[in-house]
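Shown here is a partial selection of chains from the complex, left in place.
As written, the chains take the letters A and B, and residue 1 is the first residue of each chain.
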Amino acid sequence: MNLGFIGLGTMGTAMATHLLRSGYTLRVWNRSSGPAARLQALGAQVANTPAEVAQDGTVIAMLADDAATQAVLLDAGVLAAVPRGGVLINTATLSPAVAQELAARHEARGVDYIAAPVFGRPDVAQAGKLQILAAGSADVIERVRPLLETLGQKLWYFGEQPARANVVKLAANFMIASAIEAMGEAATLTHGYGIEPAAFLEMISSTLFAAQVYQGYGKRIAQRQFEPAGFKLPLGLKDIRLALQAAEAVRVPMPFASVLRDSLLEGMAHGQEQMDWSSLARTIAQRAGQG
Amino acid sequence: MNLGFIGLGTMGTAMATHLLRSGYTLRVWNRSSGPAARLQALGAQVANTPAEVAQDGTVIAMLADDAATQAVLLDAGVLAAVPRGGVLINTATLSPAVAQELAARHEARGVDYIAAPVFGRPDVAQAGKLQILAAGSADVIERVRPLLETLGQKLWYFGEQPARANVVKLAANFMIASAIEAMGEAATLTHGYGIEPAAFLEMISSTLFAAQVYQGYGKRIAQRQFEPAGFKLPLGLKDIRLALQAAEAVRVPMPFASVLRDSLLEGMAHGQEQMDWSSLARTIAQRAGQG
């Protein structure tokens, strides 16, 4: 099957690599040329313009944010180039408002639009083991199910409105940030009584919170190792901001999200822009005069 | 081995039952007589006064809170009755301040004092599978290790000062409450976009947060089933208050804990006293006009 793939950041590259290895024929495009060249070596065709990737009628997009997505899909002509009856599968983390607008713009041109943001790091993507949060027409999703099931180990379906998958993704990222903040506060409290953060965090993530989010970020917090970043703090701040905006649109107060926003902003003001967002815990410790 | 056991609430009864079945000889006491009678049927001796349980030199206490613990151990004469060289193993969730005072009072009388709060519900206790957070003299803990390892599947050691185990327990309970609040806010946000809480919470607790805390409380939140309570809201408020006080003593700001306190208090003001503390999610949903 022939596909277009737009957006070859770390995640996009991993996903495209897995698709190539699984037998798909890919036409790829990226703003900078390095990543496309690497995929060419694996058999991908490299498009000269974003619009070129649209010609086969099925396009996967994994762009950085709302603005990049709008710029490439709308302004750079991808949507205009997708044949009627084609489908755009958007795997990026977007605001529901922009997702809704994109869905409407695609519908107006007779192109199907599926939101399919994902959970999983690049190595998980490269192994085809992502969790996929999907929303959009059930019929269309059935049509592209083999493709989605190549990308991910499991498909979670949230209904006909694509924006729903995007709000689920934002809610999940909010929950990760909340887990980081909770670990940070708890470790700072216990450290105030002389307990090494590593001792507390290892115990908690082996018992009540034996889940990957706690184990992975718990380790970073225990070791105060926030660089190199897995997910940079400004990206975390952006997602919390999107969650707060999405919540405001439906009148949902989110006091934890408000605390997170303030704390991430404090990190931004203290040189943590290149750090992982788990450096939230650094901000918390510093407020207590630790570290 | 002969032991005293004081405090036969649901947890205490489950722990004592397991000890009896494991071959320990128990002298038990409880404020009300029903639970003691049930243990008598399993072979326990029933003491007429708290002090009587102290005579064999090893006492386990599982009392409700700071006040009950002080009343029974100090005022009702348990400590005075423990022979010099004996040991008191306190498994209750206490404030570090009271733990510290108890430790000092025991030391002054030549009695060892071990803090050993636990994680696990009554069925886990009855199976001897608790997680035990221990602090106190390492030598003494070695001495009672067989007993602790009968009670629990794993022993986590946090150092010589007993209060440390208590602050770890409070920090852990704070993390559970934070997980509940985060689920509540996330489910309310996604519900604002038409997604059933059950759909969101099942996904999140099967993927990123595949841990018992999320699965168990996630189910309650999804089903809005807050009664009968597993852990009542006022007890949750008490533990958050103790965490905040413990944090204040070592100058650690805990903004998430402050949010939790305010939300639990709001639940208290709206008839949730008999509900499970996961009814935090009810308060959050009501603020958004849901439910």
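Convention: a contact is a pair of C-beta atoms (placed from the backbone, for glycine too) under 8 Å apart; a residue touches a chain by one contact, two chains touch by 3 or more.
If you're wondering where the values come from, they're calculated on a predicted model, not measured in any experiment.
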Overall number of sequence copies in the complex as this file defines it, 2 displayed: 4
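Note that only the chains that are shown with their structure count from here on.
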Centroid spacing, where centroids are CA-atom means, of chain A and chain B in whole angstrom: 37
Residue ranges of chain A in contact with chain B within the complex: 96, 119, 131, 133, 154, 156, 158-159, 161, 163-164, 167-168, 170-172, 174-176, 178-179, 181-183, 185-190, 192-195, 199-200, 203-204, 207-214, 243, 246-247, 249-257, 259, 262-263, 284, 287-289
